[in-house]
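The structure that follows is given in the form of structure tokens.
The other protein chains are all here in position, but one chain of the complex has been omitted.
== chain A ==
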Amino acid sequence: MRRLLLTVAAATAAALTLGACGTTQPAADEAKKSSGHLTLTDASGTKVELDGPAKKVVGTEWNVVEHLAALGVAPAGVADVKGYKSWDKAVPLKNEPKDIGTRGEPSMDTVAALAPDLIVATSDLPQAAVTQLRKIAPVLVLKSADSADPIGQMTRDLDLIAKATGTTERAGTLKKGFEAKLAEGRRKLEQAGRKGTKFAFADGYVQGSQVTIRPYTAGSLLGAVNEKLGLENPWTVKGDPAYGLGKTDVEGLTKLGDVEFAYIGSDDDKSATPFTGVLADNAVWKSLPFVKAGTVHRLPDGVWMFGGTGSMESYVDSVVAALTK
């Protein structure tokens, strides 16, 4: 044991002395100050100071990344790039951003090495991590979701990011486009006689012989969009205060009654698509009125259910297509 310790110590010390001198970056000179100073207040109530509109931006959550991409700001760093590409095809990334690790635990080292002008995070990130990110660069903390006003929260997030990146004009266009899309969707649904249709959206996942279903209640972003489209939300389950998501099992679906049922899965993730998989042979599922009537709709993949205007516009299109078939 002792000899082992000695050897390890000696070898490590030798390796370090031989290889570790020198620098990877020359010593710094004073950074130049630019004009166009910005002061923003984020969702955590923190004043965020920027020297000017941020160009090199890192996003820790996919909704943030979608906002950035939609605003034409190519993010320098994104958490779980592969996952984003699979789940959010509505607003694809135009560049190849650096992967900064997982959404729950983005790597400080990688973010720091990118030396961004701005980090956009959400309230889902632990406070300790935000504190540390603030040492790297100004951090804009967005409220991840608010079931009291989901659409308002989404557009407020978009506006704040737009201000920080100097793309307010583009944000205006996006919001107008989104409003127009909602109005158009509503009109099309009304024309098809779909006003007031009961429309239940859910996702779900499977493990073993168990299926968990997550209802999107009226407090979810998709629930709010449905309401704007003139649809009615039939879920009676209570959602969580941020995302408006509930939890139920298959027999909980019997309370829905005669509705249109819709879900989004992912072809890349088999366990996230129970409705076409294990439920197909389930007697409760088969006895549900909407399954019997064939009013179950699988909406196209790649619409991020917690995303921004781009995802929501794709969602509106898919709902209109499903209901006016």
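Quick note on the criterion: a residue touches a chain if its C-beta (ideal position, glycine included) is under 8 Å from a C-beta of that chain, and two chains touch if they have at least 3 such contacts; residues count from 1.
Operating definition for what follows: contacts and distances are computed from a predicted model.
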Can you tell which of "Probable tRNA sulfurtransferase", "Iron(3+)-hydroxamate import system permease protein FhuB", "Response regulator" or "Helix-turn-helix domain-containing protein" UniProt lists for the chain that's not drawn? "Iron(3+)-hydroxamate import system permease protein FhuB"
Given A:A90, A:L222, A:V278 or A:L323, the residue that touches the chain left out of view is A:V278
Taking the full complex into account, find the residue in A:T41, A:N95, A:Q127 or A:Q191 that is in contact with the omitted chain. A:Q127
Kindly state which of the options A:L38, A:A113 or A:A218 is in contact with the chain not pictured. A:A113
In the complete complex, which positions of chain A touch the hidden chain? 1-2, 5-6, 8-10, 12-13, 16, 19-28, 31, 83, 99-113, 115, 124, 126-129, 131-132, 135-137, 205-212, 237-238, 240, 243, 245-255, 269-272, 278-279, 281-289
